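For reference, the structure is listed below as structure tokens.
The complex is shown incomplete by one protein chain, all other protein chains being positioned as in the whole.
Right, chain A next:
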Amino acid sequence: MSTPAMNSMAALDRGARHGLTLAWRGILKIRKNPEQLMDVTIAPIVFLVMFTYLFGGALAGSIDSYLQMLVPGIMVMNILQASMTAGVQLNTDVSKGVFDRFRSMPIARSAPLIGAVLADIVRYVVCILVLLVVATIMGFRVQTGPVELLIAAGLTIAFGLCFCWASVFVGMLLKTPQAVQGMMFVLIMPLTFGSNVFVGTSTMPGWLKAWADISPVSLLSDALRGLLNGGAIAGPLTGSLIWMVAAVAVFFPLAMWAYRKRV
């Protein structure tokens, strides 16, 4: 006997399985082309090393204290940059016709999208691991404990998963992968630099400070600082979660709409 509820459970189960299968495809592709991981390995290291040794002494008095403040922010910045690749990848798949084959098969329509986003988790994990290892070599120390560290890492990955829908939206809207890349760069640069990742907001002009204080990048950076260095967590964590929910609420439907229109 099957009830509508059982049917929809079965559909959900199949959808999840197909999503996972397509995530496996994404991971296979990363393994075949490790250079795809450049933006989650080399790029974060360059930013971390450059900012720490170039500005650390001037901005925070000592390199060590700057590092403690910078590492959480750099995590946020790089997860955001890693999440923008999703749109570029999906755009490539669509323009190469791989999606047409998937869509001509009896699988959930959203499965390719879900799969691509799930595969991105691997990239996020690599990004955070690389950052933390290099930061530790440079002298960064987690002041709290392993549980806080795990929560911080999980929160960062979740943040990437929420905001990647903006990238998927842009990826489905624009014609070529290059255009998507360019557009996301233009959006993400001001978002990451107009924040408290690199410097405190107190010396910023009023309009910029007003934004930087409530920007998702700043709030998550503060939450991670609290988790890794000790200090206030509740306020910035609440703010981050609100931003994450808002990002999904706005960009997931937009992404699905653009996806259905595109393919």
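To be clear about the criterion, a residue touches a chain if its C-beta (ideal position, glycine included) is under 8 Å from a C-beta of that chain, and two chains touch if they have at least 3 such contacts; residues count from 1.
Methods note: contacts and distances are computed from a predicted model.
Student: Per UniProt, what's the omitted chain called: "ATP-binding cassette domain-containing protein", "Amino acid/amide ABC transporter membrane protein 1, HAAT family", "NAD-dependent epimerase/dehydratase domain-containing protein" or "Electron transfer flavoprotein subunit beta"?
Tutor: Hidden chain identified via UniProt as "ATP-binding cassette domain-containing protein".
Student: Using the touch rule from the top, list residues of chain A that touch the missing partner.
Tutor: Here the touching residues of chain A are 14, 17-18, 21-22, 24-25, 28-29, 32-33, 96-98, 100-107, 111, 263.
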